[in-house]
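All protein chains but one are shown at their positions in the complex.
Letters A and B mark the chains as written, and numbering starts fresh at 1 in each.
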Amino acid sequence: MFTAEVKITLKKTVADPQGLTVQHALESLGFTGLAGVRMGKFIILQLNAEDEVKAKVEAEEMSHKLLANLIIEDFSIEVYPESNRGVKQS
Amino acid sequence: MVKQEVYQALGLTDAEYQKIEQIMGREPSSTELAMFSVEWSEHCGYPRSRKYLGLFPKEGKYEALIGEDSGGFVYDGLAIVFKMESHNHPSQVEPKQGAATGVGGIIRDIFTAGARPIASLDSLRFGPLSEPYNRFLLKGVVDGIAFYGNCLGVPTVGGEIYFDESYSGNCLVNAMSIGICKKEELARARAGGVGNPIMYVGSSTGKDGIGGCSVLASHEFGEGEEKRPTVQIGDPFTEKCLIEATLEALQTGYCVGIKDMGAAGLTCSSAEMAHAGGVGMEIDLSKVPLREEGMEAYEIMMSESQERMLVCVQKGKEEEIGKIFEKWDLHGVVIGYVTENNKLKVNYEGKVVAEIDTEALAKAPLYEMPAEKPNNLDEINKLDLNSIAEPKDYNEILLKLLASPTIASKEWVYSQYDHMVQTNTVVLPGSDASVLRIKGKKWGLAATSDCNSRYCFLNPYRGAQIAVAEAARNLVCSGADPTAVTDCLNFGNPEKPDRFWYFKNCVQGIADACREFNIAVISGNVSLYNESPKGPINPTPTIGMVGILPDLNKHCTQYFKNKGDVIILLGETKNELGGSEYLKVIHNKVAGDCPELDLTREKAVQKVVYAAIQQGLLSSAHDCSEGGLAVALAECCISNKNINLGASLSLVVSCQLLVRKDSLLFGETQSRVIVSCDKSKAAEIEKLAKENGVPCEQIGVVGGRELGIDGLVDLSLCKLEDAWRRAIEKMLV
Partner (left out) sequence: MKFGVVVFPGSNCDHDCYDVVADVLKQPVEFIWHKETKLKEFDCIIIPGGFSYGDYLRCGAIARFSPIMEEAIKYANNGGLVIGICNGFQVLLEAGLLPGAMMRNTSLHFICKYVKLKVENTDTPFSSQYKKGQVVRIPIAHNEGNYYIDEKGLAQLKKNNQIIFRYVTNPNGAVDDIAGIVNTNRNVLGMMPHPERSSELILGSQDGVGIFKSVLDWLATR
């Protein structure tokens, strides 16, 4: 069992109004020195793959096909051996 | 753990506990105790308010329908089902999810009656927007209603929003939903037929929203486990699927009864369904689809996980019903059977965890609460008009009032709600009432919600009557005949005699006004204990009202339509400023008595307006409410986004000479309607008014790009619109 963590963010060339709004909110709270804020999605996949390499390949395929929309989004993947970060869904 | 601590933590008194022990003939189990605590709570059993709710008329001029969880009326063979319900405390804690699950809950009450939800309205109240937390609440609540309601495909067509200090620390979120079905297709919330299976349908059960029992949990069970927030999380997508699946299942005719798992989830739904059907029920919690491992029996019984329902199905049809829910990717499993005794027996993992007589469970104690008029009210009711300086610049005052968030346009809010889906919204939000078409019918519906809680604070009996009268007036101004009422009674702690005095008087006021209008109160909800360290909320008996337009084409809106139309005021203006928005916003005073109300006059005014609309005499009709005549006239000019039309008026005529100028412009005398019509129709309107003994005066003409009143007010439409349309949005950034 492997856990793949997929991070999805809007491409740098695409405007991110949500990130901008959060940036403004932080600045109005007195946090200075913010160069930028980007928002994104974080998805945890639990994979029954044979090894880490295969798990990563599978997660990449999933990201390409469904999880990310490559017209506007980029993604990155990190794979760990089975962790306790369980997500039980109904 | 000592038993006393357990039942006290559940909100039960010593006397109540002894009564429970006496009923059971033994020491109750924790699960049983938890079940009693919810069924006997104010939320479910109404021990303190029940006696007074009996005052409401159950019949009116339209055939009333009063079901277990909602009510309605019959028109043209169709049942129009509606109800309003509060979700105040959850919204104060987590506004987005609190409001979202409030919408979800009330809509489930409608479709479990077999009716397809066709519209929602939301009546909201917050503290002043100058406080950041109130801004956070308003944004969160609107976001939650949009998040949930928009996804469901049920248009949010109306409602109201008020701002007042008394809601700082305890906002109000009252959600109303309307549904429709053939009369013979109405479903009941009762079990029946010994041996019939009981099915659990919808989403799975988690630990969310185990409210009153959280203390119990941390003491007796699962020591050291993290404490869950008691806010439930809504999933509108599942609810949308549940609507479709439920209506499909009910269409088969195989469902004996159905009930939403709302407050206290499985406990209320199972006990109340069994009791309503006069039967017993045996359920096995091991069969309940769970979202989390290791849940205790009482947690499963008390969970308020959303989007779940209990259905009693004809024996042998469970597979067919299950398949319908499966088609929509929802759970549909048999968890028990109807039994012939009156016992609710709950098993879990092979053991009996509760066995209670449903009769006893449903018989919440009845308490006579002391009621006492607040001792400072007489003082507050005194208002010497001479002590109020008449302003010099009426333009400035009018602009200030138009920008007061209670009066200002609510466009920032309703443009975030899908108010057009289902393609039936004939009059969009922003007029006196929303008007809905019923596809394939000549007639239509109008709906509104109303309550000026400042009036109720100053004079609960008359304030509540005004809420009813104004709701009816709003419907009539849209071309509808008022048919029935739902109410949402929001008050402070009933154990404090002054709060309870308000409750009693408001209830009496609603009951008497509805009798006068000959309309039934068909459903409702009570929300007490609305207090924060700052004190109680203003008494807020929100009235939801639905009306029938016999001919949908004869609907009417509030805004002026044609240049040259004559403007007529129906009703008379008195020297009244008590409880007005003007007094609050301009003079920072909440004082005096609320405006007078003569229900005979009120009915006469409404009769004239209704008849004039039916005869096609009117171009527009608008009720005078907060902000008085000047604000109402400004709204007539600017509230239509497509055509803004000015007007020039003379109010200082005949008897109105006796009225102070500020009271003439901004006083909130009841039973007044501003109408406009083609010049040629004015005489007919005047004749109608005369026949009904209603004062009627031509006060001006539509046209131009300004609003001018007697040289007191002279403002361009741009200025008026600028003050009014974006006021709320500006306060939120």
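Things to note:
What we mean here is this: contacts are C-beta pairs under 8 Å (C-beta built on N, C-alpha and C of every residue); 3 or more make two chains touch, one makes a residue touch a chain.
Keep in mind that this is a model prediction, so the values were computed, not measured.
Set against the missing chain, the residues B:Val38, B:Leu552, B:Ile674 or B:Ala727 yield one that touches it, B:Leu552. Residue-wise, the contact with the chain that is not shown comes from B:Ala146, picked out of B:Ala9, B:Met84, B:Ala115 or B:Ala146.
Touching the missing chain, out of B:Cys181, B:Ile198 or B:Cys241, is residue B:Cys241. Counting over the whole complex, chain B has residues 146, 150-153, 235-238, 240-241, 328-329, 414-423, 425-426, 428, 437, 439, 552-553, 641 touching the chain that is not drawn. For chain A, the residues in touch with the chain missing from this view are 10, 13-15, 17-18, 21, 41, 66-67, 69, 71-72.
Assume only the chains that are shown with their structure count from here on.
Separation between the centroids of chain A and chain B, computed from CA atoms only, is 41 Å.
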